[in-house]
Every structure is written in structure tokens, then in C-alpha cells.
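Let me begin by handing over the structure; questions about it come next.
Excluded from the complex is one protein chain; the other protein chains are retained at their positions.
Labels run A and B following the written order; every chain starts at residue 1.
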Amino acid sequence: MRETTQQEDFLRGIWRENPVLIQMLGLCPALAVTNNVENSLAMGLATLFVLCGSSLLVSLCQRFIPGEIRISAYILIIATFVTVADLSLQALVPDIHKALGAFIALIVVNCMILGRQEAFASKRPVGRALLDALGTGAGFSIALVMLGAVREVLGSGSFLGVSLFGPSYEPWIVMILPPGGFLTLGVLLLGLAWWQERRPDRIEASQRRQAGSQEAIAVAGIATSGRPTPTRGEAG
Amino acid sequence: MSELSWIFLSAMVVNNFTLALFLGLCPFMGVSARVETALRMGAANIFVLVLTSLTVSFLNAFILERAPYLRIISFIVVIASLVQIVETVIKKVSPTLFRELGIYLPLITTNCAILGLAIFQTNRDYNVFEGLAFALGAGFGLTLALVLMASIREETELADVPSIARGMGLVLIIAASLSMGFMGFAGLLSST
Partner (left out) sequence: MSGGNLDAGTLDVAPAQASSLRMVASLGTAGALAGLLIVVVFTVTLAPIEAHKAEVLKRAVSEVLNDPASYETLYATPQDVFEAPPAGGAERNAEKIYVGLDAKGRATGVGVKAAAAGFQDVITLIYGFDPTTGKLLGMKVLESKETPGLGDKIEKDLSFVAQFRGATPPLQAVKRVTGAPGEIDAITGATISSRAVVRIINESLERLRTPIEAHFEETSP
């Protein structure tokens, strides 16, 4: 693997390898809580916090964690930070905590976080692991806020709770319901694919997306067995 | 309608884990290209969901009563160990079954549906039987969503779709229509 610069470490997660839009990781929270901008932002920031905390600790402890139990150790570290985030949100912003509900606890099983530990933080110095975590977390938050903005504007006719179109606007209720989540992300991906199709490096881009979903399966495979699972043709 | 069948049907269709709560999307997107693999993945999920539900009932009753802040950690540790144990046991007892289910089992650990089940079951104070009905409902619901998705994808594979829509974009749009269809089940369970 070619070594990357610090700037690349940070920027990669935001656009070129955006976890939601390109790699299709962490879809569960990306669709479940994005029915308005406020919730999306809170979910994005909570995930960013957990990702940074875990990457920092994993990178610091990489020398002390034996290879065979590294996945268990990563999960333990991630679960700790998730509990911290869960309790803090409950104490500081109880209304948002109520709106996000069980999905805060589900940050633990966000494949994106475990993926960054296994693929990056466990093999890099602290500074670069942190940069990567910040970039990936920011990319995740941006994708969530994009989804949340589209869904809130169309589905409730407002942005961050501020009404945009006045009382005569008939909101597309379906956009804030579950189908709206699938639909918004689907249309967003179609738009992205169309945009990439017009650019010369399109082949590389579609390959990266393929690699992303393969990586998700592989990460999940490593999670229990401690060894990469051979991915099969039908996956991804 | 009895409480147990209400919980079962609610988890299976009205509040389907995948199409209404977005839990278990990884396998939904990843292994839904063939009906046969979708069925096996579904079976593996039902199995682990039921085991998890039983274990979580036990944990909640005896251990977590006094330390609710350890919930997330203990649930994820239990799920990871459970999947590992199931994998080992199946490998020993039935190598044939292992070959069929084997590669799907590890994928289940990072499946949000399992942890989601554990958390919902705890938040709603379900007892052992209610938990079981919930797990079965969630499992059959996941399988239903997976198989429906796989059958549609098998058909669209031969269809002439625009090149930009090949892949995840199309899958998500199909999921949106399936999800919209499942919205029709709402109200099925209200007795008035």
C-alpha cells in the first residue's frame, strides 16, 4: 500500500472514501435517524466522538494488544466510548437522546468504526490515526446532514425546525418515514453515479465502491474469527 | 389478539426490523443477490436472534439489574461470544450445515439487528416468552425482507437498467418501494 500524506489521511474520509456515500458503511444510523437535520447532526457528532476516542486508544495501545484478541479489544474500547456518549447525551441534551433512542447504543455495531480500527488505527501512529478518525467521522456527519436536510426540507417543509415555505406547503410526509430514507439515499447515489460517469476516472470510482462493500463483509468476518473471511462473488 | 402474537406480528411486518427500523442493512444489501443465500442468511439470523433473546433475558434478570450502565458492553460481548460458540458447535456437530451456514455466521456479529433486539427487548421490559416471540418475529421479518429483496434482484439482473442505476442505487430504490409496501401493514394490529 502506498503511504499517504497527513492531508490525505484527513480528506480521504470526507470525500474520496466517504463511509456512507462511497463505501456504504454505517447505513443503519444513516437512514434511521436522518428524518431531520438536528438528529442527523447529533448522530454524526456522537459517532465522530466514538471514532476519535477509539482510534486514539487503539493507536496508543497497538503494542500491547496481542493480534489474536485484537478484535475483542477493539469492540471493548468502542463499547466503552459508546456508553460514555450515551450517558453524556442523556445528561446534556435529553430531548435529542430521546429522539435517537436505541440508535446511540447501536453505534457499537457501526462497521465503519471497527473497520477504521482494523484497517488503519491499529497500524499507524497516534496523530495520523486521529486525523483519519476526524476525516472519516466528518465525512459520515456530512453525509448524514445531507440526508437529514433533504428529508426535513421535503418532509416537514422546514430546516432545523424553522419553517421554510409557510403554511400553504403540503409536506411530503413519506420523506420522514422509513421509505423516504431509502429513497433519498438511493437518489443521492444515482446522482453520484451519474456525476462520476461523466468524469474520466469513473472506472476507478466504481471499483472503489465495489471494494468498499467487500471490505464491510471482510471486516464483519474478521470480527469473530480473527481472520479475514473469504468473500464470495454474490456478496456486494 | 394475544400479547405474544401481537409482539410477533408487530416485529415481523408492522415494524419490520429491516424495512421500518433499518436494522440489519448490511446483510440486506450484501447477501440479497440470490434467493437461496438469502434464505440461509435468514435462517442463521433467526437462530442467533433466538439465542440472543434467551441470553439477554437471563442477563437482565440476574446481572444487569444492579448495573444498567454495563448493558451495551455486556450485550456486545455476549453476542460476539455467542456467534463464536455457535460457529464452533455447528462445525463439530454438522459439517454439512457448517458449509451451508458457516460463512454467514461471522457476518452476524456486526449485524445491528442482533444488538438492536437486545436493546429493544430490555427497553420494553419483555419477559422470557415475550422476548422469544419478539426474536422470532424479528428473525422471520428479516428473512422475509431478505428473500423479497433477493427475488426482485434476481429479476432485475436480466433487465436493461441504465448503467448509473446498476448496483446500490437501484437496490435502495427497490428497498424504498418494499418499505412503502410494508407501511400498508400499519393498523393491522390495532384491535379497534
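Methods note: contacts are C-beta pairs under 8 Å (C-beta built on N, C-alpha and C of every residue); 3 or more make two chains touch, one makes a residue touch a chain.
As the structure is a prediction and not an experimental result, all values here were calculated from the model.
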Option touching the unshown chain, where A:P125, A:G161 or A:G191 are the choices: A:P125
Sole residue of A:I14, A:V37, A:V50 or A:A79 that reaches the chain not shown, by the stated touch rule: A:A79
Residue among B:M12, B:I73, B:V86 or B:I114 that touches the chain left out of view: B:I73
Chain B residues that touch the omitted chain in the full complex: 6, 10, 14-15, 69-70, 73, 124, 186-187, 189-192
Missing-partner contacts on chain A, residue numbers: 3, 6, 35, 61-62, 64-69, 72-73, 76-77, 79-80, 83-84, 87-88, 90-92, 94, 122-128, 155-156, 171, 173, 176-177
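In this section, only the chains that are shown with their structure count from here on.
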Cα-centroid distance, chain A relative to chain B, in whole angstrom: 21
Parts of chain B lying in touch with chain A, wherever the complex brings them together: 19-26, 29-31, 33-34, 37, 69-73, 76-77, 80, 83-84, 87, 103, 105-107, 109-112, 114-116, 119-120, 123, 163-165, 167-173, 175-177, 179-180, 183
Touch list for chain A against partner chain B, complex: 24, 27-29, 31-32, 72, 75-76, 79-80, 82-83, 86-87, 101-102, 105-106, 108-111, 114, 174, 177-183, 185-187, 189-190, 193-194, 197, 206, 209, 213, 216-217, 219-225, 229-230, 232, 234-236
